[in-house]
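In what follows, a structure is listed as structure tokens, so that the remarks can point back to it.
As you look at this complex, bear in mind that one protein chain is not there, while each of the others sits in place.
And now, chain A:
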């Protein structure tokens, strides 16, 4: 009787462990089964490299959105990485212990703020600011990049910080023994040693930025045309899906799912490189 119960629970645990496998499997199946046929109907090259997205004229080229996602993400990285890595350096090597107890929860909170609140903040603060002081109508690529740069900060800070902390202290001591100052040892000895962990944090940041949806929609302008500059509106892959999914039908709808497939493949590549980098750093 007891044996049977033990066996039964073991099976339940085993089945639960398999749910994440089933979930990934189902997600792949449903996305690919609904997206790939559209891609072949439109033509893979027309779809991926087409410069026009005009569903009413049966033109489904997502190059503008692919470039839009890449540009916005690159901007976010340019803004978020220097601030993030420097903050991580501060937290791990410069921060007094008492202050650390205050700053660390603040960064956790920054990670916890919902993306729609970030988007709202961008809409009511950043958009008017850019419109009044820099140019354009405010809902432009620059705004989206700045906002995403803020949003990826906690990711970059947390992952970089643990990478920097994982560097053995004799590296630092070696630097000091050779006469380098605290700052020089930190930047020219410890930081290079934590390189692959810092890169992993950047890759994770790229994943966050490219997958972010609501905040970007609220500030990026979302015009479905080739990106024309920092002060022009831009539409990302994620925005394309959310904006048009509500009313799309037939091939249009399938083309949107195919857009998600492209995004999904981007994310899988990013995840893979993250886990490769992570393995290296350990």
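Assume contacts are C-beta pairs under 8 Å (C-beta built on N, C-alpha and C of every residue); 3 or more make two chains touch, one makes a residue touch a chain; residues count from 1.
By our rule, contacts and distances are computed from a predicted model.
Selecting from "Heme exporter protein D", "RNA polymerase, sigma-24 subunit, ECF subfamily", "Phosphate transport system permease protein PstA" or "Formate dehydrogenase", the unshown chain of this assembly corresponds to "Phosphate transport system permease protein PstA" (UniProt protein name). Set against the missing chain, the residues A:39, A:72, A:130 or A:150 yield one that touches it, A:150. Touching the chain that is not shown, out of A:36, A:70 or A:103: A:103 (per the contact rule at the top).
Where chain A meets the omitted chain, the residues involved are 2, 5-6, 9-10, 12-14, 16-21, 23-24, 26-27, 30-31, 34, 82-84, 86-87, 89-97, 103, 105-110, 112-121, 123-125, 150, 153, 157, 165-166, 168-169, 172, 176, 181-184, 186-187, 207, 210-214, 218, 238, 241-242, 245-246, 257, 260, 263-264, 267-268, 270-271, 274-275.
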